[in-house]
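Structure, as structure tokens:
With one protein chain held back, the other chains of the complex are shown just where they sit.
Up next is chain A:
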Amino acid sequence: MVEVKNVSKQYGNKNVVDNVSLQIAKGKITSFIGPNGAGKSTLLSMISRLISKDSGEIFIDGEEVSKCNSNELAKKISILKQSNHINIRLTIRELVSFGRFPYSQGRLTKEDWRYVDEAIHYMELEDIEDKFLDQLSGGQQQRAYIAMVIAQNTDYILLDEPLNNLDMKHSVQIMKVLRRLTDELGKTVIIVIHDINFASCYSDYIVALKDGKVVQEGPTEEIIDSSVLKGIYEMDINIEHINENRIAVYYA
């Protein structure tokens, strides 16, 4: 379980994350939604120790993040940010093998390579595993990075806008993979996502942030609701029920 207690972060005088407390259940997909500048990515970065928090505590399986050994933590929690620019030239397989670093410190054993192959198989990248990242489309690159995170084999997987710049087909593909990761492998997935319909169709739990505070949180069906969403986004959003999914219609 991830437990966030009274966490705050300031940039200058602005409270980007303001005294946030929440609990994230194990084995579920939890989505962070909210308007731009709500502090979603900052919160995700603090949970994954990419940036430090000004105050408060974050516990992962009962251990405070900033007090943990970084290498041990890397076996428990992984993070993928939205922009991943790498300066060196790597093939997909090489990139995915980096996911084993916390276990092997760079000297991969047979078992490590087995995890790498499984991750590549899981993301259906076998055909192109020896291609260089800069020869791939955005969707393929994103899948390669997710394969790396799968090879890292952590209980908690944090993704910052994993659908950024992807077309519909690849977006659905990635969300289905995340669903499988939770259902089949029991992973806990936390994502920051802008498209509330993807959040609605694939997540179990939704946390809505606004101006650095948690304004709403609850199971998906409670949050994807006209009046609740109006409070978050300050616009009228109709909810239609299509094939058992709740779809927000806000385009016109």
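Simple rule for what comes next: a residue touches a chain if its C-beta (ideal position, glycine included) is under 8 Å from a C-beta of that chain, and two chains touch if they have at least 3 such contacts; residues count from 1.
Throughout what follows, contacts and distances are computed from a predicted model.
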| item | value |
| --- | --- |
| Hidden subunit of the complex - UniProt protein name among "Cell division protein FtsL", "SusC/RagA family TonB-linked outer membrane protein", "Iron ABC transporter permease" or "NADH-quinone oxidoreductase subunit J" | "Iron ABC transporter permease" |
| Contact with the hidden chain (one of A:13, A:36 or A:87) | A:87 |
| Touching the absent chain when the full complex is considered, from A:6, A:21, A:55 or A:71 | A:71 |
| Interface with the unshown chain - residue positions in chain A | 48-52, 70-75, 78-81, 84-90, 94, 98-99, 101-102, 105-106, 132, 134, 152 |
